[in-house]
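Each remark here refers to the structure printed beneath this line.
All protein chains of the complex are present and in place, except for one that has been dropped.
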Amino acid sequence: MDLRSRPVGALAGVVPALLLAAMAAGPAAAQDTIRIISHRQPALEYYTGKMAAALPEGRVTVELMPIDRELELASITMSSQSDAIDVLYLNDASFQRFAANGWLEPLDDLWEKYREEYDLDDFPQSVIDAVSYDGKIYAMPIQTNTELFFYRTDLLEEAGIEPPTTMEEYAAAAAQLHSARTAGTIMSLKPVDAALNEAHWYMNAIGDGWFDDAWKPIFNNAAGVEAITKLKEMTQYAPRGFTAHANDESTINLQQGLAAMGLQWFTRAAAMDNPEQSRVVGEMGWVAPPGGGARIANDGFAISRFSSNDRDEMFRMMAEAASKESMREGAQFAMPPRLSVLEDPALAEQFRWYTAAREAVESGQAFPAMPDFLDVGEIVTRHILRAVTGEAEVQAALDQAAAETESLLASRGYYN
Amino acid sequence: MAPLTIRQATKSFGAVQVLHGIDIDIQDGEFVVLVGPSGCGKSTLLRLIAGLEDITTGDILIDGKVVSRLHPKDRDIAMVFQSYALYPHMSVGENMGFSLRMRDVSQAERERKVAAAAEILGLTPLLDRYPRQLSGGQRQRVAMGRAIVRDPKVFLFDEPLSNLDAKLRVQMRAEIRSLHKKLKTTIVYVTHDQIEAMTMADKIVVLRDGHVEQIGSPLELYDAPANAFVAEFIGSPSMNMLEGRVGEKGQSFITAKGVELPLEAPPPLEPGRNAIMGLRPEDIRLGAHGAPARILLIEPTGADIHVNLDLNGDQLTAVFHDRLELTEGESVGVAIPADVVHFFDVETGERISS
Partner (left out) sequence: MVSWQRGLWLFFVPSFGLLAVVLLWPLGYAIYLSFFDYFLGTGTRTFIGLGNYIELLSEARLWRSMWTTIIIAFGSVALEFAVGFALALALYRLNSSAKVFSVLLFLPHIVTPVVAALFLKWMLAANWGLVDATLLTFDITPPDWLGDPLWAKVSVILADAWIFTPLIMMVLYAALQGLDASLIEAAQIDGASNWRILRHVIIPALIPAIIFTISVRLMDVFRFFDLIYVLTGGGPGTATETITMYTYQLGFRMLEVGKASALGVITLVIVAALLLSINRALNSIYRGGDR
């Protein structure tokens, strides 16, 4: 067969190739919508809804998913500098890492431009600091979140127990209320986020914290070992499957009356009184976490540096969602960072958990301010779980976690 | 060595019945051949005896014991398969000793028996070889050796020579025959080749469509076939079959095509009766006074000459042992000697005897 005399045959190969290219170009052109990804919890559902409502319909797409997945997706997308994500939710821990990597768009000029229009001075300096890195603002603050101690007022009253103020009291109460039908306490030990939160509390309340001033891990010292040992002991009062429980599962456990108390986020408090989901409406009470040291976080939304959409438009979208009115309404889900809203006394009357929340903010502690804490969390939570499930002794597991952590931080240049 | 009796054996595969009421009596030490066209049920019958198929109704007795429902290994039989069925990953010696190994016979005893069987078959230098290194004939012998080692009551052969070339087949026929003489075991042998049947058997069982057509010694079947089917089946080339009727005077046979063949002896039929006349090729004589026929084809084999004749539309095959000067297209006269004519009923095919 002589190819020279078959030009038609050659054309036949070119046409499909062109079609393919056209099809590929199609969806790329259609990526005009602003794509927001976020962790999924009631407050963020509310706020992302507000963002979508701020712009014409169809302009914004929102995807909600568990935080570990969200961060994974964001990491992979941004490390390849793709423009697939425009706006993303970040908490203080992840925010540091993303800003340090240079993946976020600095917002200082836009902040100045819209300062008056959206009353951006209403945010306290501490909150602005929490969303800044290396002197630049990188995110719009959306919520201050703090871990609270949830407990069933009816069950504790029945058993004649006071809401616990120390870790020992917590352990005793959980032991007393633990039954076949209702577990003594929830425990959210799914790696990475949930387990890290739970461990953070124990590590601060009983242990000496995670790092010393030189960023060397100290969580495997005697106090740290005691902390994790206590954590392991508490799991005997936890509902089965706790190694796979994150915030969603623990919330459901509390709502369904499958557990009597435990550590959970402020943002989940309102769900306890939601008659459509909860069986314990009105029965849940709150105090600051016993022993203190539970996590507080300042979360926000940031713009990807690789986004191909108009940053002005996106900033205004976020500012709308973070407006005074929006936050007033959102106060039921999360503590609004805006001073004017937070200091409103009507809040404490309307929402029963605000008193506890204000106390928790005082006694709580944020994650160590390092960009790599979540990566450390990957290592540490795995080993803590090994200790909890009995695969390794607590001391050995923590020692190994410390060794791996040190090696990781060394490779990231912390000890130079 | 033992007598084998098959009583009213039937076999059905689901709704299809392949064997209808088979009755066969085999004496101790007899060499019996089951022969018949493809699909007649001979292999099925053999497998029934072996126990590889379940008998539907009827009984099989070996040495007086009813074995109809027994597992093959409990029937004390040995079988040589058409494909030899040698275990490819075992040596010749291991193949032959396998059954003894299954019965937990000691190694020393095993080796002794294997050596003895190998001696009989001339396999001693091959004991360490593997089946794929052997020729067809050697594999055949190993298969037989495997059977001999068992020292069974009955030997079963399932078309063992079909995979060999013609010359080897002739040689193996003789070997099997001499083996039989030496071991004096009862043998049941299945083949579709009637020459094998004729040369090896003490007794032949002709089967068709699951029925026994005739049982008898080779010469009995040759000289006095019980029906047209057996007559045509036994003998090579086949017996010539002519349709027609007996002549008015009872002295000739008039074929349907109108040729009158004079008969030297009176036929056991009344004149005018329609019948089929059977004529063996080797019984045809050529003579000037015979019925006129034209030569169609001459096939010299060296030892004899096969001639195809046209008898006014009917085709006859004749075999001559002399070197006759014949040419194709020539006209000759066909004559029939007296006592070698067979008559069969037109409808039933049964032999008509006086």
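Should a chain be cited, it is by its letter among A and B, assigned in written order, with residues numbered from 1 in that chain.
Everything below uses one rule, namely that a residue touches a chain if its C-beta (ideal position, glycine included) is under 8 Å from a C-beta of that chain, and two chains touch if they have at least 3 such contacts.
These numbers were taken from a predicted model, which means no experiment stands behind them.
The undisplayed chain touches these shown chains across the complete complex, A, B.
Of the candidate positions B:G21, B:G58, B:P72 or B:G250, contact with the unshown chain belongs to B:P72. The residue from A:I67, A:M284 or A:V388 that touches the chain not shown here is A:V388.
Checked against the full complex, the one of B:T44, B:S68 or B:S99 touching the unshown chain is B:S99.
One chain of the complex is left out; on chain B, the residues touching it are 50-52, 71-73, 77-79, 81-83, 85, 87-91, 98-99, 102-103, 130, 132, 146, 150. Of the residues in chain A, those that touch the hidden partner chain are 72, 75-76, 79, 97, 100-102, 189-192, 239-244, 258, 371, 375, 378, 382-391, 400, 404, 407-408, 411-412.
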